[in-house]
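Take this structure, written in C-alpha cells, and hold onto it; I'll ask about it next.
The complex is shown incomplete by one protein chain, all other protein chains being positioned as in the whole.
Order of writing sets the labels: A, B and C. Residues in every chain begin at 1.
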Amino acid sequence: MLIEPQFRTKFADAVWGTMERLSRMAAFESALASAQAKVGLIPRSAAKTITQICNGPLPKASNVYEEAIVAGNPAIPFLKILTVSVNAKDSGATAYVHFGSTSQDLIDSAHMMALTKIADALDASLQQVASELRRLTTTHAETPMVSRTLLQQATPITFGLKAGLWGTAITQARQQLKVARINDMAVQLGGSNGALSAMAPHGPKVRADVAAQLGLADPGYCWHTLRSRVLTISAVLAVVVGVTAKIAGDCLLMMQTEVGEVQESFPGESSAMPHKKNPVHALVPVAALPLVATHLATLAGSQMHAHERAPGSWHTEWITLPVLTCLTLASVERVKEMISGLKINIPQMRANLALTRGTLAAEELVTTLAAGIARDEAHNLVDDLLKQSQNNNFSETVRSNSKVSELLTKEKIAEILGYKQTLTAAAREAQRLAKTINDV
Amino acid sequence: MLIEPQFRTKFADAVWGTMERLSRMAAFESALASAQAKVGLIPRSAAKTITQICNGPLPKASNVYEEAIVAGNPAIPFLKILTVSVNAKDSGATAYVHFGSTSQDLIDSAHMMALTKIADALDASLQQVASELRRLTTTHAETPMVSRTLLQQATPITFGLKAGLWGTAITQARQQLKVARINDMAVQLGGSNGALSAMAPHGPKVRADVAAQLGLADPGYCWHTLRSRVLTISAVLAVVVGVTAKIAGDCLLMMQTEVGEVQESFPGESSAMPHKKNPVHALVPVAALPLVATHLATLAGSQMHAHERAPGSWHTEWITLPVLTCLTLASVERVKEMISGLKINIPQMRANLALTRGTLAAEELVTTLAAGIARDEAHNLVDDLLKQSQNNNFSETVRSNSKVSELLTKEKIAEILGYKQTLTAAAREAQRLAKTINDV
Amino acid sequence: MLIEPQFRTKFADAVWGTMERLSRMAAFESALASAQAKVGLIPRSAAKTITQICNGPLPKASNVYEEAIVAGNPAIPFLKILTVSVNAKDSGATAYVHFGSTSQDLIDSAHMMALTKIADALDASLQQVASELRRLTTTHAETPMVSRTLLQQATPITFGLKAGLWGTAITQARQQLKVARINDMAVQLGGSNGALSAMAPHGPKVRADVAAQLGLADPGYCWHTLRSRVLTISAVLAVVVGVTAKIAGDCLLMMQTEVGEVQESFPGESSAMPHKKNPVHALVPVAALPLVATHLATLAGSQMHAHERAPGSWHTEWITLPVLTCLTLASVERVKEMISGLKINIPQMRANLALTRGTLAAEELVTTLAAGIARDEAHNLVDDLLKQSQNNNFSETVRSNSKVSELLTKEKIAEILGYKQTLTAAAREAQRLAKTINDV
Partner (left out) sequence: MLIEPQFRTKFADAVWGTMERLSRMAAFESALASAQAKVGLIPRSAAKTITQICNGPLPKASNVYEEAIVAGNPAIPFLKILTVSVNAKDSGATAYVHFGSTSQDLIDSAHMMALTKIADALDASLQQVASELRRLTTTHAETPMVSRTLLQQATPITFGLKAGLWGTAITQARQQLKVARINDMAVQLGGSNGALSAMAPHGPKVRADVAAQLGLADPGYCWHTLRSRVLTISAVLAVVVGVTAKIAGDCLLMMQTEVGEVQESFPGESSAMPHKKNPVHALVPVAALPLVATHLATLAGSQMHAHERAPGSWHTEWITLPVLTCLTLASVERVKEMISGLKINIPQMRANLALTRGTLAAEELVTTLAAGIARDEAHNLVDDLLKQSQNNNFSETVRSNSKVSELLTKEKIAEILGYKQTLTAAAREAQRLAKTINDV
C-alpha cells in the first residue's frame, strides 16, 4: 500500500493491476501476429494460434512481474509463458511469437494502451465536472462576491464568473487531453534496432495495422529512444491536476472559517475537536499536484535515452507513469465529488463583499472622476477619502464629500458604490463563458 | 553572473535584458491605448500621446526593476514613469494610461511577447539543425554501425538511421513549438478581476486587437489564474532540450575513447592532460536538461494560483521562465555547433561492428533457422554456437557447423553474417526518414 | 537579467560576479602553491611568484567566462592567463602553476569557497530574524489568537506561541547550516584521477593545508565524482528557504482582508486599485520555494557522476548553485524585512478568536465532561449544544444548559469558555521556546 486509497481510485487500481497489464501485453502480441499474417510475414495458422492463446487466460502469468526482477523486464517472462502455451497447441507457431519485435515494443505499446484507457476515463469524469461548473456558472452568474488578488480583497465579481473560469479551464484541459489521445498515444514498433528489418518491407504497414487494432496512433517511425510523446502526454495530465488543484485551492480558501463562502457537503470530523468541519475531497488534488509536478520533471529529465534503448531512463518511466496517472484520476474524482455537493453561502459572499464598506469602489471612483479632473487629482482625492474613512466607512465618506458631489450625480455615485458596472460586466462574462464550457 | 556565458546566448541576454523588457511593456500599453481608442473607450488624442511616448525612450526607466523590490512588481514603477512622461506632453491623457487594466495584464503579456520572440529564434536554429541532420541521414544512409540497447551491442544499423531518427525528433519538436506559438502564446487582458468591466462591452474586442498588434493569440478569456498555457509552452521547451540532450548524449557515448565513432570539430583541451580531446558543445544540453526538467516541475507545481491573482505562484513564473528559455536557447545553439562540425569516424564504426566477430547475427540466425526447425531447437543451436565461439569468432563457428550448413545455403549464411537484411532495412528506413525531416 | 532584482540581493550579485569568482580561483592557486612549497614539492621561489600574482589583479581575466564557451570550462582560460602573468615575472615558475591539479579541483573548491561566504552571510541575517522572533515571542506570549488546522479555526493559542515556533525553526536551520559549513563545505583536491600522484606522498598533507588556508573542511579524500556534500549543503539551503516561506506563508494568510491580523510596514500599492495594501516582502520566499525545491532535485538527480569526471552532471551544478543560493539569500533578506516591520493587529486577533462565539471550547468541554460521564455521552451532549447554537452562540448555549450546569461549576464553565487552560499553556510554551531561540 505505497499509495493510500485516499489518493487512488478503483479504476486506477484495475488499470495497473497485474490482470489488465498482462491482458494488454497479450493484446499487443495478438495484434502483431494478426497484422503480420495479413501481409504474409508469418503463416495464417500460426497467427491464429497466437491470437487464440492471447485472447484466453495464460497459466502462471501471475508470476511475470516477480520474474522480471531477475529477467530485467516483464516482457521476457511473459513471452516465455506465452511461447509455452503456443507450443502446447502448435509447436510450429512458436517461431512466430513476437516475430521481429523486441521487449521495448511490447512494454511501450502496453503502456500507451493503459494511457488511452485512462484518458477516456478522465475525459468522462471531467465532462461531469464541466457540466456541474456550467450549471454553477449560470445559476450564480449574478451572485456577487469579492475578487481577491494577492489574497487582498480587490473588486467585486460574481461567483458565476469564478465558476465560469474554472469551467473554461476544464474545457481547455479536455481539449488538450483529446489531442494527446489522438496524436501522442502511439504504438511502438521498431524491433531490436528501429529498422524493423525482420518485417521488411512490410514494417510500416504492420505498425499501422497494430496501431489500429489497439486503438493507438500510428507514429510513422520507431520512437524507442525519442520520448517526447511521454512528456507531452504527462504534461497534459499535469494540466488536468493543475486545474483540479486550482479549483480545490480556491475552495479551501473560501472554506476558511473567517471567509465561510463554501463548504463540502459532508465535511470531515476532527479526531479531537467536535466543532471542526474539515475539507476532505479538496485535499486530494492539492496534495497530489506537487507530486504530479515532480513526476513530470522526472519524465522530462529522463528524455536522454541512450542509443537504441536506455539503461535506466526507460525504466524510470515504468515507475513514474502509474503513480502519475493514479494521482490524476484521484484528483479528478475528488474534485467531481467536491463540486457536485458544494454548499454555497450566498449571504456570506455578500457579507465579505461589504466588509470594507465601499472601499472596493475606489478604482472605479478614480477612473470616473478622472474624466472630469486630472487623474493625479482624482487619485489624490480618493486617497484622502480612503484615509478619512480609515477603511471603515468609505461609502458614507464619499457620499458626504462636496468635491465628489460637485463632479458626479447622486445616481452615478450610488452606481459606483453599488458596484453596478463591475457586477454587470462579471455577470455578462459569466453567461458568455457558460456557453463555451463544453459539457458533452 | 548567475548563469555562466557557457550556458547562455547573446540573444537570450538581450531578450531578458532591461531594455527589451521595458520595450515590451511599452508596446503593450501602446497597443492597449490604440485598441481602446478604436472602439471609443478613450479619446484618440490620448491614445496618440500614449502611443508616441511608448514608442520613444522612457527617461529613468532603467530603475524600474530595482524599484520593483519595494513596489512588489515592475509594472507599478513602469506605469508611474510612463504616466509622468505622458503628463509632460498631455496631462489630460494620463487618465487613459493603462485604462481598465492591471499589473498582471502587463506582466503576463510582456512575458508572452518574450516567448514568441524566443520561439521564433528557436525555430530558426532548429531548422538549421534539421538541415544538417537531413544531410547526415542521406550521406550516411548506408554507413554501417552497431545499435546498442542497455549499452550492449545489439544488431547492426546505419549511422543514417540514427541521424534520421534524431532529425525526426527535431522535426516533431518544431511542430510542437509551432502549435504552442500559435495557440498558447496569448495576450492576457482581464483588468483587476477578470471581467474587463471598465472596458465593457468592448472588452473582448479590445483583447483581440491588442493580441493582433502584439503578435499574440487571443485566448478569448482572462487566464490570470488559469496557468495551463505557461505549463504547455514550457513542456514544449523541455521537449526541445530533451531532443538536443538525446543527440548530445548519444554523441558523448560515441566520443568515448573506447568507442571513438565521432568527435567535435574543435574539442576542448584539458588543464592538465595534453592528450585529452574533450567534448565541449555536447556538455551544454546534457547539463541543461535536468535543470530545464525541474523548472518545468516548478511551473507545473505552481499552477494552483489563488483566487484572482496568486501571491507567490505567479511570481515564481517570473524567475523560472527566463532561465528555462535561456537554457533552451543555449542547448539548441550548442547542438547546432556540434552537429555542423561533427567528425564522423566511419572505419571506427565498422571496427566496433566487427568487435564481436559476427555475434550480432545471432538473432537473425535463430529466426532464419526457425523456418526449418523448431524455434526452441534453433535457439539452442545458436546458443551452443555462441558458447563454442566464446563471443570470439562466431562467424567462423557458424560457417563450420554442419547442422547450419545442412539447413542453410552458403549464400544465405554469408548474407546473415554480413548483416545484409538489417543493413538494407536500416538504409531504406534512413532514406525514408530523410524525406520527412522538415528543414524549411 | 535572468533573475529580476526583486529576487536577488547585492551580496548575491557580488559573490557570483566575475570579480569574486576570479578572486576565488586565484586564492585556490595561491594556497595550492604555498602548500606545495611547504612540503618541498615545488620551489619556494616559484610559490612566492605564483602567490604574488594571485594576490594581484590579473590582466584580461574578465574574459575568462566568455572563453569558457570554447574551452569547456573557465579553469582552462584562467590558468592560461595566470601562467602568462607568472611567466612574465619568472618563467621558471610556470611549471609549478596548478601543479598536479586539475580543472575540477579549482572549480569545485572555488564553488565551496562561495558557499562558505554565503553560509556566513545567511547565518548573520538569520540571527537577526531569530532576534526579532524572540522579541515577538516574549512580547506576545499572552496575546490570544486562534490556531487553524486545515485552514479551519481549531483552538486558541497565543501569537507568541506561533512566533516561538517560527523562531525555533530558524534556530534549527542555523544549526543545520553550521554543521554543513563545518563538515560539508570542503576543498576538492584529487588531481587528474583522484590519486594525487604528482604530489605523492604529500597529497593528503597538501589537501589539508589548502583547506585550512581557504577556510574549508578537509574531506580526507577526493570527492570529484562523489557529490553527496553538494546535495547535503543544498538540502540545508532548502530548509532555510522552507522556514522563511513557512513564516511568510502564515503571514500572507493572516494578511488576508477577511483575517487582517498582520500587515507589512510598507505594503505595496496596486497599479489599478487605490485601496489595495499588497504584501511585498512576503512574496519573495513564497515565490522562491518551489524553484529552490526543484533546484535541489536537480542536484539530487545529478549525483550519478560518470567515472572520474562527469560530462553534464558536473556542469549542471555550475548553473544550479548560483541561482539556488541567490534565492536563498533573497528569501532570508526579505523575511527579515517583513518580520522587523510587521504590524500586529491584536484586536483583530481577538475578534477572529471570538468569531465562532465559544465554539472553539468544544474539545475541552468534552474532555472535562468526560471526567464525570461516559465519553460518548459527553461527545453527544456537546454535539447537541453545537447544533442548538448553530455555531452562533455556543457560549450562551452552554451556560444555559442544565445538564452542563449539573456536572460543572459556573467557574469551571467560565474557565473553559474563556479558554483559560489552553491560553495559559500556550503562553507558557511560548516563554519556554523564547529561551531556546538562539539569537547570537
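Here, a residue touches a chain if its C-beta (ideal position, glycine included) is under 8 Å from a C-beta of that chain, and two chains touch if they have at least 3 such contacts.
Small disclaimer: the values here were computed from a predicted structure and weren't measured.
Chemist: Quick one: say which of C:V15, C:L196, C:V398 or C:I413 touches the chain that got left out.
Modeler: C:L196
Chemist: Pick from A:A27, A:L122, A:I233 or A:A287: which residue touches the chain that isn't shown?
Modeler: A:A287
Chemist: Which residue among A:A200, A:A297, A:A378 or A:A430 touches the omitted chain?
Modeler: A:A297
Chemist: Determine which one of A:S85, A:T102, A:T158 or A:T328 touches the chain that has been left out.
Modeler: Hidden-chain contact among the options goes to A:T102.
Chemist: In the whole complex, what residues of chain A lie against the chain that is missing from view?
Modeler: 1-8, 12, 16-18, 21, 65-66, 68-76, 79, 98, 101-103, 106, 191-192, 249, 252, 266, 268-273, 278-280, 282-284, 286-291, 293-295, 297-298, 301-302, 311-316, 318-320, 322-323, 326-327
Chemist: So which bits of chain C touch the chain we can't see?
Modeler: Within chain C, the residues that touch the unshown chain are 72, 83, 87, 91-92, 94-95, 97, 99-100, 102, 104, 147-151, 154-157, 161, 165, 168-169, 172-173, 176, 192-198, 200-201, 203, 220-222, 225-228, 231-232, 235, 238-239, 241-243, 245-246, 249-250, 253, 286, 289-290, 292-294, 296-298, 300-301, 303-311, 363-364, 367, 370-371, 374-376, 378, 421-422, 424-426, 428-429, 433, 436.
Chemist: Which residues does chain B use to touch the chain missing from this display?
Modeler: Touching the missing chain: residues 146, 148-155, 252-253, 255-259, 270, 272-279, 283, 294, 297, 301, 352, 355-356, 359-360, 362-363, 366, 379, 382-383, 386, 391, 394.
As a working rule, only the chains that are shown with their structure count from here on.
Chemist: Round to the nearest whole Å and give the separation of the Cα centres of chain A and chain C.
Modeler: 33
Chemist: Where the CA atoms of chain A average out and where those of chain B average out, how many Å apart are those spots?
Modeler: The computed centroid separation for chain A versus chain B comes out at 23 Å.
Chemist: Tell me, which residues of chain C touch at least two other chains?
Modeler: 252, 270, 272-273, 278-279, 283, 294, 297, 301, in rising order.
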